[in-house]
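Only one protein chain is missing; all other protein chains are in place.
Think of it as A, B and C in the order they're written, each chain with its own count starting at 1.
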Amino acid sequence: MSVVGQPSVKAQTPSGAEPRAGRVAQSLIKFAFMLKTVWAVLAALILGAFLVQLAGGRPVAAYSALFEGAFADYYGISSTLVRMSPLLLASLAVIIPLRAGLFNIGAEGQIYIGALLSTLVALYLPEVLPSWIHVIACIGAGALGGALWGLIPAALKAYRGTNEIITSLLLSYVAVYTVGAVLHAWLMEPGAPYPYSREIPDALVLPTFLSETEAHIGVLIAVAAALVIAVIFRQTTLGLSIQTVGHNPHAAVYAGLDVKRLTLSSFALGGAMAGLAGAFEVLGLKYRLFDHFSPGYGMQGIIVAFLAALSPLGSIVAAFFLAGLQVGAGAMQRTTGIDTTMVEALQGMIVLFVAIGLAFRYHPERWSRRVAAWQKPTQGE
Amino acid sequence: MQAVPSRISLEGIVKTFGGFRANDDVSIHVAEGSIHAILGENGAGKSTLMNIIYGLYQPDAGRILSRGREVKISNPRQAMALGIGMVHQHFKQVDTMTVTENVVLGLPGRPVLNLAQDRKRIIDLAQELGFDIDPDQPMWSLPIGMQQRVEILKLLYRQADLLILDEPTSVLTPSEIKPFFNLLSRLRSSGRTIVLITHKLDEVMEMADRVTVMRLGRVVANIEASETNSRELARLMVGRDVIFDVTRTPPRIGSPVLEVADLVATDERGLSALNGLSLTVKAGEIVGIAGVDGNGQRELAETIAGLRKASAGTVKICGQVADRLNPAERKRRLRMGFVPEDRQKVGLDLDSDIAFNMVLRSFRLPPFSRHGWVDFAKIKTHAKQLAERYDVRMRGVGQRARDLSGGNQQKIILAREMEDEPELLIVSQPTKGLDVGAIDFVQRTLLAQRDRGTGILYISTELEELLMVADRLAVIFNGRIVGELPVSEATPERLGLLMTGKAA
Amino acid sequence: QAVKVAVALPGVITDKAFNQNVHDGLVKARETLGAEVAFTENVSQAEQVEVMSDYARRGYQIVVGAGGEYTDAAKRVATRFPKVRVVVLNGAPTQGVATVNFKNEEFGYVLGLVAGRVTKTGTAAAISAQQFAAFTTAVDGFKAGLKAAKPDGDVLVAYTNDWADVAKAKEATLNLISKGADVFMPYLDAGWVGVVQAAQERNAHTVGILHESDNNLTTARLDFARALVDAIGLFQKGQLEAKDYRIGLTSTDQLGPFNSAVPEAVRQEVQKAIEDIKSGKLNPAKG
Partner (left out) sequence: MFDFLLDPAQLTDFLSTGLRLSIPLIFAAMGGLVCERSGVFNIALEGQILFGAFGAAVGAYFLGTPTGGLGFALLFGALSGLLLAVLGITLRVNQIVIGIAVILFSTGFTSFMSRVLFPGSGNSLKLQGFGPVAIPYLSDIPVLGPVLFSQDALVYVALLTVVAVYLVLFKTRIGLSIRAIGENPSAADSAGVPVFRLRYACVIAGSTLASLGGAYLVLTQVFLFSDNMSAGKGFIALAAIVLGRWQPQLAFLACLLFGFFDAFQLRLQFNHPEIPFQVFAALPYGVSILALVGLMGQAHPPAAVGRPYDREMR
């Protein structure tokens, strides 16, 4: 019989006595992992360079146009910010319910209904109120619209167990058609060349914070919303409760949480974010309700949400990135004349590569083993 | 060293998880045709080691030899090809499929299924083993002991000759253990090799030929069963002497803290589980619920805790009718603690950290939060204190609950529910899967609670345990209490009759 | 010095319809007028102002929004860049912006007239993706023309909801055929091909807007390419004003070749109708 000495729990990091070179190599590798998103974008751009070449463009010129157009000049940045606002809000509409374990792929519909309600309040609430109150009412109506539309799949889920992914998706189509039908039957400006409503009163147009651009304060509100959501999830019992429901509904019941109510409220809160995006498109950008006004913000919001690994703060960065990519791609097209469709393909590739990059994680022990293996032959010499 | 050839040998196995060494230079030789027990505290690395043999985990270092030949087992299929079969600690079954489908799954054969034929063969094999199994039942609907029989059937259907059984007896009721051991003996005499993981030392002494004891990822002893005894094994495992007899003072009984009257409730399938059950627990006493698993124990606990709706009857806690209160309110207002039977599904949020799990049921209350704002610093200190007191083996309170071993998960729940000064405490199978040190600790803590005046309802299928800690026993059968008696008058025979509904 | 022209397009330049037609205009302007041209395809509504402003900033003197939905964006860009001439095709008359419109009802009337003379069932149909002004006015004219030829005739209208969905357009047409329609006026982007295919398969006819094909009776050349070239020419002469330009139907040149299924008499009748519209004797929206 053999009794081995008693190991302690602490002394279990693999070999503390690594050679110096090994440690340097390891920290370099760690650093390289931190930059994985950068590598991903680079890889996509290199692959995309072939497409650019194929489209008859010069990659370097094209890419510098992309970068400048998105981030390096006043108007580019403002466009990026304007685009970022709906993407960010749409991503919050995905993130909040997903933390409760519910997948909302219907942000698009919530955006449309938010825009519709906001427009109705803008056009039909009597202009007796001070305009700033009226503006707030319009914004609130947008949030309310989105929340109500989001409540439908949530309620079906909570009370009937209906799959919320599909109901929210189908309801998106219904929402887009609803806006079309309301415009057609009622709201459309007489003689308009395209289905759109009357213009909202000037007093209700959201102020801009960068002159001569479309950069409306909705952008700032969106960022503020993301911060608030982040705080809710990090610091409040509501956030923790939603998260517990998402992790394990049985444990949530055991913890005394009202799972149905949290289902409803997380979806409604998410919908409200999407609704805000709709309201801002009307109040800050188009000043009217247009048929088919969203270029797919709902779906893009899903991408942002996942690129941000479902973190509201990360969403700010991811939305800024994706918005910059879109704006820059447009600028690249205008500067160099490269085909728009190629630019779309490039965007898809970049998103794909960034997603791949995010999947790679740094495992210290694995790399320390590998580094040690590399060093063996050199030490033998 | 080995006269008998080694069926499987592990040499210098190392396995790390995120820098943590779960197995640290482990070497074991399992002799052909033997029953080899592996013992160790919760989290010692037993399951990890078995998963390595079965090809589910890849070791970072070390060799595996099957019948003396070095092998690389990179997936379970290769393990199966080497004649290795495993029953996991948490069963791996497809709940939605039937017994037959689960048994057939993964086997080679004609592309078109012929389940009728398999079904027949399963029935034959089951008969041979003395199992009473309905092959057409979906897996989820089977009681857990039955599920285990299906798992064993699965291995034998695949003609495994090395059976790895990870804590098989922790899910069995006492009456099921005897035939189970008989089966193991028969399997051994038919030439099969068995690796048995368990926390029950008397089982080891009864069954095993050889014993390996693990501590903190290392092998601390490799020893013939005939050369040792329970006490020594316990000391090797835990690192200190474990005293199995608890000293108890007579109870100081107070007023009732739990009054259950004519409770009626149904289970998930809508079948009646409680049929007018009545029961009282007073302050300062431990009432044990004895019974064969599946006679309404789980439903009783859940109904009292507020997780299940009663269709009739009332539950009074500390003199107040509790029927309309949710679990949190019962805990907060009526000072009721509850240790659920299913720790992973109900008791814990596995994806959150240990600290949060320590306050899972109270994070919305002061001092852990105020006006909706959470005070994480308080939660953390609180968790650290509890973890220390309950000896939770972890890397820190920020670690995910999922990554802990089962025993340590159980300790989190116990700590949380007991440290809140409850007046009523419902504990359901509190020692399931715990090592001897931990069981000892839990029982002492429960007795201390009792002496402080808490009324405890102790539900367990382990008779010995009940006889050791309870003051009074109530026997449950078919959703009703069929007999109550002070523990001094309880004998296993008398209880046995009551538990099978043969005496009233 | 070359004049610089930029266009924002809602669709793609390969649709063999509106977008491609506008793009053709750009190409022609480059070739014949030496203009420096640029364009962006698939401009979403949210980026209209961004795209048009960016062109204005880059020194393009004429910035065109191809479609009525650009009217608002154009107004904003025109205010912000008073030196730039902003043009909207199919746009609503707007202060500070040059809008170019065809008198859709006149073209529609003539197409309806031809359809009415050729139809055997007395039922024709118009198909678009969305309901919008240019289409509805064309349909008004189409109805009036059809009724002039066949007083008890009828015009059905269907929307596919997607400018480019060929399959949907084809199915809509097939169903309209079984409902009795035998002449079709598609007002679509890429989707028109589906209408033509269905008509060919079932021996029905189309009257085209821009496009031509075998079964096509005749085509209304709502020729934005030419309009665009003309506008640029005016600009070069310093004459392109911020006003509403309306292009009427004044000669058979603006129609495509007649199909053999259209009798000579009908061709004469068309000629006559054009004269009457020009002289004001005929109100094409009312008949």
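Rule of thumb we're sticking to: a contact is a pair of C-beta atoms (placed from the backbone, for glycine too) under 8 Å apart; a residue touches a chain by one contact, two chains touch by 3 or more.
Computed from a predicted structure; not experimentally measured.
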The chain left out touches which of the shown chains? A, B, C
One chain isn't shown here. Among B:Leu107, B:Ile144 or B:Ala448, which residue touches it? B:Leu107
Of B:Ile35, B:Met80 or B:Ala301, the residue touching the omitted chain is B:Met80
Just name the one of C:Glu36, C:Asp162 or C:Asp230 that touches the chain not displayed here. C:Asp162
Where chain A meets the left-out chain, the residues are 51, 54-55, 156, 160-163, 165-167, 169-171, 173-174, 177-178, 180-181, 184-185, 299, 302-303, 306-307, 339, 341-349, 351-352, 355-356, 358-360
Touch residues of chain C, complete complex, unshown partner: 12, 14-16, 20, 125, 131, 156-159, 161-162, 164-168, 170-172, 174-179, 190, 193-194, 197
Please output the residues of chain B touching the missing chain, sorted low to high. 17, 54, 56-58, 75-77, 80, 86, 88, 92-97, 101-102, 104-107, 109-113, 154, 158, 402-403
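In this section, only the chains that are shown with their structure count from here on.
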Distance-to-centre winner among chains (Cα means, whole assembly as reference): A
Using mean Cα positions as chain centres, tell me which chain lies farthest from chain A. B
Per the centroid of Cα atoms for each chain, what is the distance between chain A and chain C, given in Å? 38
How big is the gap, in whole Å, between where the Cα atoms of chain B centre and where those of chain C centre? 76
Rounded to the nearest whole Å, what is the centre-to-centre distance of chain A and chain B, using the mean of the C-alpha atoms as each centre? 43
Which chain A residues sit where two or more other chains touch them? none
Interface with chain A, chain C side, in the complex: residues 6, 12, 38, 40-42, 44-47, 49-51, 53-55, 57-58, 67-69, 71-72, 80, 90-92, 130-134
Contacting residues of chain A [partner chain C, same complex]: 75, 79, 82-83, 86, 180, 184, 191-196, 199, 212, 214, 281, 285-288, 290-295, 327, 330-331, 333-334, 337, 340-341, 344
Chain B-touching residues of chain A, taken from the complex the two chains share: 1-4, 6-9, 12-14, 235-238, 240-241, 243-244, 247-248, 250-258, 363-365, 369
